[in-house]
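Worksheet: one structure, shown below.
As you look at this complex, bear in mind that one protein chain is not there, while each of the others sits in place.
So, chain A:
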Amino acid sequence: MTEQLIPLVQVDDLHKEFRQGNIATLALQGISLQIQRGDFVAITGPSGCGKSTLLNVLGLLDSFDSGSYQLSGIDTSTLTVDQRSKIRNKHIGFVFQSFNLIDSMTVFDNVALPLLHRGCGKAEVAEKVEHALSAVDMAHRSAFYPNQLSGGQQQRIAIARALVGSPDLLLVDEPTGNLDSKNGDAVMQMLQKLHQQGTTIVMVTHDHRYSRCASRQIQLLDGQIIASGQKLEVA
């Protein structure tokens, strides 16, 4: 009951700066947002506005300079590298534009990775991987290697890997960026289906066609939220 009351993501006044020599780039400037369980949030904005940086911070792949970020009520500002890994394993699933599958592993092994790092038994792993691959309609390709698959198929495998551990939050970074429109549409339909099944999704995209699929949109510019709301109509 308490879990239902606590927002899944609670971000307050988040700042992040990249520095190279004397040149500093403000990637995030005072971002504050809440994401509830079951939300499908699309983060949009022009190139370099901080979309991916925000997503990386939400996914504990990157740190922030100031502000606070609580995931399921856990304060993430003081976590060690290994604690972050553990939280990612338990709470977060990630889908990237470039898929990030391990070429030397089969589809099955790629999808099984989060479960194996969690220490699941062989039978449990087999059952869950089978289920995840069936969900993305790729069960028949479990013995293949990623480089034997098309871009669309690889992205579906990446989604299966992100889902296999039943995470609280699915973070999706430009999922259609490397795909043609047909495969892109298929991936988006899959994400919508997952949302309908109750998965919380945060997606970064610059494609307005796909951002409209989300239940809520956040628009960024120069590291700041300039608009936020249900089904934003962007000019």
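In this section, a contact is a pair of C-beta atoms (placed from the backbone, for glycine too) under 8 Å apart; a residue touches a chain by one contact, two chains touch by 3 or more; residues count from 1.
By definition in this document, contacts and distances are computed from a predicted model.
Choosing from "Cysteine desulfurase", "GntR family transcriptional regulator", "Molybdopterin converting factor subunit 1" or "FtsX-like permease family protein", the protein name stored in UniProt for the chain missing from the display reads "FtsX-like permease family protein".
Residue in contact with the omitted chain (choice from A:His15, A:Arg118, A:His131 or A:Arg212): A:Arg118. In the complete complex, the residue from A:Ser98, A:Ser166 or A:Ser181 that touches the missing chain is A:Ser98. For the options A:Ser52, A:Gln154 or A:Gln219, the residue in contact with the chain missing from this view is A:Ser52.
Summarising the interface, chain A meets the missing chain with residues 52-53, 56, 61-62, 81-82, 85-86, 88-90, 94, 96-98, 100-105, 109, 113-114, 116-118, 122, 125, 161, 165, 173.
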